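Yeah, one chain of the complex is gone here, protein chain that is, but the others are all in their spots.
Letters A and B mark the chains in the order given here, with residues in each chain numbered from 1 onward.
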Amino acid sequence: MYSPELFFRRPEFIHSLQQVIEFLGTFAFAISGIRHAAAKKFDWFGGFVCGIAVAIGGGTIRDVMLGVTPFWMTSSIYMICTIFAQVFVIVFSKSLKRLDNTWFAFDTLGLALFTIAGMQKTLACGFPFWIAIIMGCMTGCAGGVIRDVLLNNIPVIFHKEIYALASIVGGVTYWVMYSLGIDVSVTVVTVFSVVCVIRYLAVRFHISLPQLPTEDE
Amino acid sequence: MYSPELFFRRPEFIHSLQQVIEFLGTFAFAISGIRHAAAKKFDWFGGFVCGIAVAIGGGTIRDVMLGVTPFWMTSSIYMICTIFAQVFVIVFSKSLKRLDNTWFAFDTLGLALFTIAGMQKTLACGFPFWIAIIMGCMTGCAGGVIRDVLLNNIPVIFHKEIYALASIVGGVTYWVMYSLGIDVSVTVVTVFSVVCVIRYLAVRFHISLPQLPTEDE
Partner (left out) sequence: MYSPELFFRRPEFIHSLQQVIEFLGTFAFAISGIRHAAAKKFDWFGGFVCGIAVAIGGGTIRDVMLGVTPFWMTSSIYMICTIFAQVFVIVFSKSLKRLDNTWFAFDTLGLALFTIAGMQKTLACGFPFWIAIIMGCMTGCAGGVIRDVLLNNIPVIFHKEIYALASIVGGVTYWVMYSLGIDVSVTVVTVFSVVCVIRYLAVRFHISLPQLPTEDE
C-alpha cells in the first residue's frame, strides 16, 4: 500500500527530492530564458544573462525586499545549473522543440517548488501570510518578467497564460491549511499538487484569465 | 477668518487628511497602471501588476536603497487600494474617460504627497537633502517608469510631460525653506502647493522641457 507518510519520516529523502526538483526547476527556467534569447539572435553572453535572469530573478527581488543576501550568492549551484542549460541549448538546439513537454513539466515543478520555497522563506523572516503569498508568486514568476523586459517583449504572463494564478491559488491553499492546523508536510504536498494541477489544466484546456475591458467602444 | 494654523494644532486632523490624500493618490496611481494595461489588452493579473507597480514601485526602490523594509510590506492598505482600483476599472470601464479630470487631480495630489513623504523618510534615515530630493522624485515618478517598461512603452515622463520636474522643484523649495528655518508645517503646505501648481500649469499650458539636441543635422 502506498503511504506518503513514509517519505516524511525520512527527512534525508525529502531533502534530496527537494534538491532534485530545485535543480530541474532551475534548469527548466534557465532553458526558457536561453531559448527566448536565441529566438532574438542574442549571443552566448546575452543567452546566459537571460537564462540566469529567469532562474534567479524572482528569488533575488524577493530576498532584496526581505532584506537578506540573495540566495544565489550563498551557493554556486544556480550558476552551474545555468551553465549546464546554456551548453545544453547550444549542443542540442535541434532537439529542444521535441522536448517541449519535458520543459513544461520541469517548469511546472519549478513553479510549484519556488512558490513554496518563497513562502517559507518569507514566513521564516517573520512576515504575515499575505506577504508570503506575494513573495511566493514573485519567486516563481518575476524571473520570466525580467526575461521578457530584457528581450524587449511584452511580459507573456500579463496577457496570455495562467501562470501566476497557479502560484497564488497555491499560496492561498497554504494559508488556509496552515490556519486549519494541518500538518506542514501534508500542506506542502497539497500546495505543490495544487500549483501543478492548475498550471496543467490551464494549458491543457486553454484556460486564461479575462482580459481587462477596453475603454474605446 | 481662515486660519491654517488651526489645522496644525489638530494633529489628528492632519493625520487623517494625509491618509485620505495617500489613499486617493495610491488609487489614482493604480488606476493609471491598470488603464495602461487595459490599452495593451493585458488580463486581470497583468492589470493588477501594472497597477501595483505604479502605486508602490517608486517607494519600493527608495526603501531598498535606504536599506529599510519596503513600506507596502508594513500595511496591507496599498494592496487593498489597488484591488479597489482594479474592480473599479473592470466595472466602470466605460466611465473612466469622463473622469479624466478627477484622475488628473488625484494623481497630482499623489505626486505632491509622495514627494514629501519620500523626502521626509530619507531625511529621517539621516541622508542629506540632495538625496532626499532624488528620493522624493523617485517615490513620485519611478512607478510610472516601471509601468511603461512592463508595457514595453518608452517611459512617457522622459519625453512628454513635465512631471518629475514638479517634484524636483518642490524638493528644492523644501530645502530652501528648511534652510531658512521656516516652520515645517508651513513648509509642507507650501511644497505641496508648489508641486500641484507646477504640474497643473504644465498640463494647462502644454509646457514641456526642451528636447535634447540631435546630432545628425
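What we mean here is this: a contact is a pair of C-beta atoms (placed from the backbone, for glycine too) under 8 Å apart; a residue touches a chain by one contact, two chains touch by 3 or more.
Worth saying up front: this structure is predicted, and the values here are computed from it rather than measured.
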Sole residue of B:Ile34, B:Val145, B:Met177 or B:Cys196 that reaches the chain not shown, by the stated touch rule: B:Val145
Of B:Phe71, B:Phe127, B:Tyr178 or B:Tyr200, the one touching the omitted chain in the full complex: B:Phe127
Residue, one of A:Val54, A:Val89, A:Leu111 or A:Met135, that touches the chain absent here: A:Val89
Hidden-chain contact residue, picked from the options A:Met79, A:Ala105, A:Val156 or A:Val172: A:Met79
Absent chain, residues of chain A that touch it: 34-35, 37-47, 49-50, 60, 64, 67, 69-70, 73, 76, 79, 89-90, 93-94, 96-97, 149-152
In chain B, positions touching the absent partner: 64-65, 67, 127, 130-131, 134, 145, 149, 152-155, 157-160, 164-165, 208-215
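Convention: only the chains that are shown with their structure count from here on.
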Rounded Å distance, chain A centre to chain B centre (Cα mean): 32
